[in-house]
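Right after this comes chain A.
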Amino acid sequence: MQWAVEDINAAVGAGGRRLDPLVIDTQARPQTGVEVVTRMVSVERVPVIVIGWSAVIAASAPVANRSQTLMIPVGANSPRIAGMGDYVYTAYPLADVDVVVLARYARERLGKSRAAVLHLNDESGVYGARIFRERWEAMGGQIVAFESYEPNATDYTGAILKIRASNPDHVHLHGNAGDSPQAIQQLRQLGVRQPITSYSAAYNPAMVQRLGALADGLIVSSLAPGAAESPAVARYVQRWRTSQNREPNNLPATQYVHDTAYIIKALVERLDGSNRPLTGPNMRAALLEIGTFSLPLLGNLTINADHTVRSTVYLLEARGGQFRPLGAFT
Partner candidate 1 sequence: MLDPVILIQVLWTSVASASFQVLFTIAFALVLKVTGIWNFTQPALMGVAFYAMYVAVNWFALPLLLAVLAALAASAVLSAGIERIAFRALRRRAEEPITYFIFTLIFAQFVVFVLTLLFTPEPLYLLADMVPQIWLVGGVVVTSWDLIAIVLSAGMTAALWHWLRATRQGQFMIAVADNADLAEIYGIDKERSFLAAMLLAALFTTAGTYLFATKLALFPELPLHVMLFAVAATILGGIGSVFGAAAAAVAISVLQQFSVLVIASRWQPLVVFAILFIAIILFPNGVRWRGRQRIADGRHSEDGGAAAASSVTTQD
Partner candidate 2 sequence: MTTALEVRGLTKRFGGIVVAESIAARFEAGRIVGLIGPNGAGKSSFFNLVTGVVPADAGAVLINGTDATRLPMHARARLGVARTWQHVRLFASLTVLENLMIAPRRYHAETPLALVAPGRHETERRLRERAMAQLEKVRMVDFAQRRPGELSFGKQRLISLARALMNDGNVLLLDEPMAGVEGPAYEAIKALVRAEAAGGRAVCIVEHNISFVRDLCDSALFMFQGRILRAGTVSELIASPELTELYFGT
């Protein structure tokens, strides 16, 4: 996001205004998130907050709603985010968008019927895994194991052994960007060779390269066009390689985070253009008035009045140490 802010300010800013983000780490902890958001609305009096981590959003959404501060979740995909209040409008498609596509692909394209689910036991993992299960069973599939692990757990041996004992023909993983690579590695190390599907949190090119053939059969979803589809994304990835010596993990999520700065730019320009002060209620109103945003890395993004975002889902498969595109799905 800081890159986006720098680029915006280096041009003409947001309608002449300079964007000045206040960045505070919630440490992915709900309690810390509440404290941070409270400070932002009470002390700093910001009109809009961009925030990640489903559990943190769930905890701090009431603060935003009470203070009428626009809260824009990004990168978090718990389906409950759509119902977290009048002032919470996600800029990121929730799990019921891409997880459904993953379930359908595994069931219909790959012909799988016995799925094991391994999920992180938090807001995102619990509800994302539930969506997968509901869709899978609705399509006539069988859930043979439904195991979870705690946030910050690093040893998934027990859950994986249980999965292996259930003899699935497919595994769905719903973790986060931090634990998904380890979970995948441990799944393979404990002899689980079946295809693994996961949402974009498992998009980790470095891990796939490291695992090599062990990663083959990993299918991840992406909610944003890749470098092959978009020159802007290609330049963005190159910027990562130049400055960080690597590609970003969970590239699609970083694209959304980047482009959220442009959403805020559009809101500011809308309000300045109509001589309205930059308050939370006005920011919200501007969001709903604009609806569809033209963004550099995502293209057109529509934030619906029902607090959802729809998107094309791109599927990628790991083969020979690299992700290869499988296609775009809606």
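Candidates were picked such that all candidates are chains of the complex that A comes from, given by their letters.
Everything that follows uses one rule, which is that a residue touches a chain if its C-beta (ideal position, glycine included) is under 8 Å from a C-beta of that chain, and two chains touch if they have at least 3 such contacts; residues count from 1.
Nothing here was measured: the structure is a model prediction, and the numbers come from that model.
Between chain A and the candidates 1 or 2, touch in this complex occurs only with 1.
Across the complex, chain A meets candidate 1 through its residues 27, 29, 121, 146-150, 152, 154-155, 157-159, 161-162, 164-165, 167, 178-179, 182, 185, 188-191, 210-211, 214.
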